[in-house]
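Excluded from the complex is one protein chain; the other protein chains are retained at their positions.
Naming follows writing order (A and B), and every chain is counted from residue 1.
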Amino acid sequence: MSVVAERTVASQARPPRRHYLNVNYGVRSWLLTVDHKRIALLYLVSITLFFFLGGAAAVLFRLELLTPRADLFEAETYNKLFTLHGLVMIFFFLIPSIPAVLGNFLVPLMIGARDLAFPKLNLLSWYVFIIGGLFTLTAAIMGGVDTGWTFYTPYSSTYSNSYVALTVTGAFITGFSSILTGLNFIVTIHKMRAPGMTWLRLPLFIWSHYATSLIMVLGTPVLAISLVLVALERLFQLGIFDPRLGGDPVLFQHLFWFYSHPAVYIMILPAMGVVSEIVPCFSRKRIFGYTFIAFSSIAIAVLGFFVWGHHLFVSSQSVYAGLVFSFLSMLVAIPSAIKVFNWTATLYKGSIVYRTPLFYALGFIGLFTIGGLTGIFVATLPIDVHVHDTYFIVAHFHYIMVGGAIMGYLGGLHFWWPKITGRLYPEGWARFSALIIFVGFNLTFFPQFILGYLGMPRRYAAYPDEFQVLNVMSSAGASILGIGYLIPLIYFFWSMRYGPYAGANPWDARGLEWTTASPPPTDNFEYKPQVSQSAYAYDEEQKVG
Amino acid sequence: MFEDLPLFPVRASTFAGQVDTLYFFLVAMATFFVVLIFGTVIFFTAKYRRRSATERPPPIHLDMRLEILWTIIPLILVMISFGWGASLFVHMSQAPEDALELRAVGRQWMWKLQHPSGAREINQMHVPVGKPVKVILASEDVVHSFYVPAFRIKMDVVPGRYTATWFEATREGEFHLFCAEYCGTQHSGMIGRVVAMKPVDYQRWLTSQASEEPIAVSGERLFQQLRCESCHQTTSNEKGPTLTGLFGRRVKLESGESVLADEAYIRESILNPHNQIVAGYRPIMPTYQGQISEDALHQIIVYLRTLGRAPEEKNPS
Partner (left out) sequence: MAEIHGTAALAHQFDDPEQQVEASTLGMWTFLATEILFFGGMFVAYIVYRMSYPQAFAAASHHLDIILGTINTGVLIGSSLTMVLAVYSAQMGRRRGQILFLAATLVLGLIFLSIKGVEYQHKFHEHLVPGAGFQFIDADPRHAAIFFSLYFAMTGMHAFHMVIGAGLIIWMARRAWRGEFSPAYYTPVEMLGLYWHFVDVVWIFLFPLLYLIGRH
């Protein structure tokens, strides 16, 4: 079967009569589902809503930043806007995104299982996510929180006059959603692989989700307890972080970043897994360096737990600690570099097919490289002394989170859309919006590197006049980026009704998920798959036992 | 419009040039790799575009040498960056002994500066060019951060402890002072300027300020008012260790460890005397917690420094 062109012959590609979407109807069948595929879609809808909420906050504060004076919003409102943006984007969009949508949908399919190990826990994790989200939204509507998503003490625990306790409770609850998802993935990947699916035959998407799950499970509880302590301090005037009561504000920073640094690897590893699936498919060849990419995911997860102090270089942390954390932070960059080189090498002497998922994957490779390299900058101690808490840092993490993770997410959404819905998205519009996103993204965030080194601090509503031109460029880029994100929303909806039928394997990809119908039946496979091929066997026909 | 578009901050301290050189090394390295990756990806994607529907790419096998190469080379490069950065950072963490000491207090949402002569400023800091200046930092409320981009220095200002940073200005001028740790509503208003002047102009400026008692003199006055001498006399007795020559010395504690008698140690000793008992003494010193302001604490510390200073051991503090 060759790679299909834009339009598929409808009759060959019709979906099966009964599949997971039409097996039953009604709100109850969705809200009480235990089918991992339906739960993935519940997450898809929820995180999309949160994404546009967080994006709206960004549009508003980028409008403020068009002028040097704080003249559009009150300072307190501005502070609440960037806090909302950070909280929503990190806890309610990025951390769930790929794992809860694509991971939930694909992990059982890719390993040949009927569902995850604990389907009811999976549904519970979505409800926990929604409840946590409602707490946070309630706090936002009641007036919001102005501490920054980092909740540094004693500002958050004592001084702020905003809804801190309610918001941290929301974040605390949502953390359990992450823990349950991670737990489910770990057990599923260990115990429910189809016969013949050995560890070294697993798709790299699975390896990266396994590594992500390790972090989710071990890191999130530490954030949970840190937030509990902040809430207790706030409600009962305990003195754990308040120096006036003998507490140590920097202890909070250590506890907070012990989770929040590994959290950034939760946000990027799944996207790397997506890229590892897309590049071999559209190069029509096996991935270069499979074992290296697999083990580098684990290395990133492990090393990622030992570098949190690089957020505390100027916090009054000792010089010795600074040296240790700088050294370890340098090391954690290496596995990521290995992946970038291996993906690039996969393209060499490939037979490259131009499709939107590949464009997103290539965009990821380029922009993640920039973001990751600037990580070396900030791991270098004297550079960080200068750029810490400036727009340089903002640019660094947005290159990775948006240029990397979100492009990975969009690439994956496009790649597996036919499997999820049975329909093809419109390729022309998809390429167009990918281009808009790429241009808008760079225009928004590249000037911020310059602004940061110039010295513009972050979380400033007003700034010295000489920073205006770069801010205007950044805000202009943000408006383009926003439009870029709206277009897929429209055509994805359109495709569910009017898109051509995709068939089981429109990309002629390898992987167990492509051996079953699009959309798949509720139990995923007609017959239990028997695996005898390694992953990415693009030089062979797909074998299903 | 583009004359107003600065792309690079001014260099106004001895650190700035060194930090920038390291930065340019990193920019060059990053540019090299970005061009390499972007270029290779675009080149491969164009050159190896699928030409026919039945085209089959040749099998490519794992090349261990390549994997090792592109692991080792990045490792070497990041280690260079680490080492270079580490040595510059250690240098930036050790203020020279003869540095002029200024005191900066951050509070929502202003900076209060004080010179040893007693002169005070708000949101402004006059400094002499060509002399090392150490800034002792304290906070009255939340965490702030003292940031002067032109000097490439930044240090958080943490309530409940002292932090410090130092620099040596290399040119006259006015430079931004920013608070760089989000501290509440008017965080973006907590800005000021550093005014660097020729030393002789700085002296002239100092004398022109409203006459204030030098900090050390206020400290001595407080020392007597609070009856510290009743236990801490010029020679040690059973009641309390002598404070003459204490500053900068290593002190042996009851617990066996030895600590450096710096500003933070003295502050702790006054506020929490029972935490670090000096070897051979009993815990009889009362705490002054709640009875002494941060300003007063600082004044006593500055006074104690004048009581003879032991040569400070070289270690990063």
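FYI, a contact is a pair of C-beta atoms (placed from the backbone, for glycine too) under 8 Å apart; a residue touches a chain by one contact, two chains touch by 3 or more.
The structure displayed is predicted, hence computed values, not measured ones.
In the complete complex, the hidden chain is touched by one of A:Leu66, A:Ile131, A:Leu232 or A:Met496, namely A:Leu232.
In the complete complex, the hidden chain is touched by one of B:Arg56, B:Lys198 or B:His274, namely B:His274.
Check A:Asn104, A:Thr147, A:Thr220 or A:Ser316 against the missing chain and you find that the one touching it is A:Thr220.
Listed for chain A, the residues touching the missing chain in the whole complex are 108, 113-119, 179, 183-184, 186-188, 190-192, 217-222, 224-226, 228-229, 232-233, 236-240, 245-248, 251, 255, 258, 523, 528.
Although one chain is not shown, part of chain B still touches it, namely residues 255, 272, 274-275, 283, 287, 289.
The rule is short, and it goes like this: only the chains that are shown with their structure count from here on.
Centres computed as Cα averages put chain A at a distance of 35 Å from chain B.
Looking at the complex, you find that chain B touches chain A at residues 1-2, 4-9, 15, 18-19, 22-23, 26, 29-30, 33-34, 37-38, 40-41, 44-45, 48-51, 53-60, 62, 66-67, 70-71, 74-75, 78-79, 81-82, 84-86, 88-90, 92-93, 108, 141-143, 145, 147, 149-150, 152-156, 158-161, 163, 176, 178-189, 191, 316-317.
Of all the residues in chain A, the ones that touch chain B in their complex are 2-3, 70, 75-76, 79, 146-148, 150, 152-155, 159-160, 243-244, 247-250, 283-286, 288-289, 291-292, 314-316, 318-320, 322-323, 326-327, 330-331, 333-334, 337-338, 340-342, 344-345, 347-354, 362, 365-366, 369-370, 373-374, 376-377, 379-383, 385-386, 388-390, 450, 453-455, 457-466, 468-470, 538-539.
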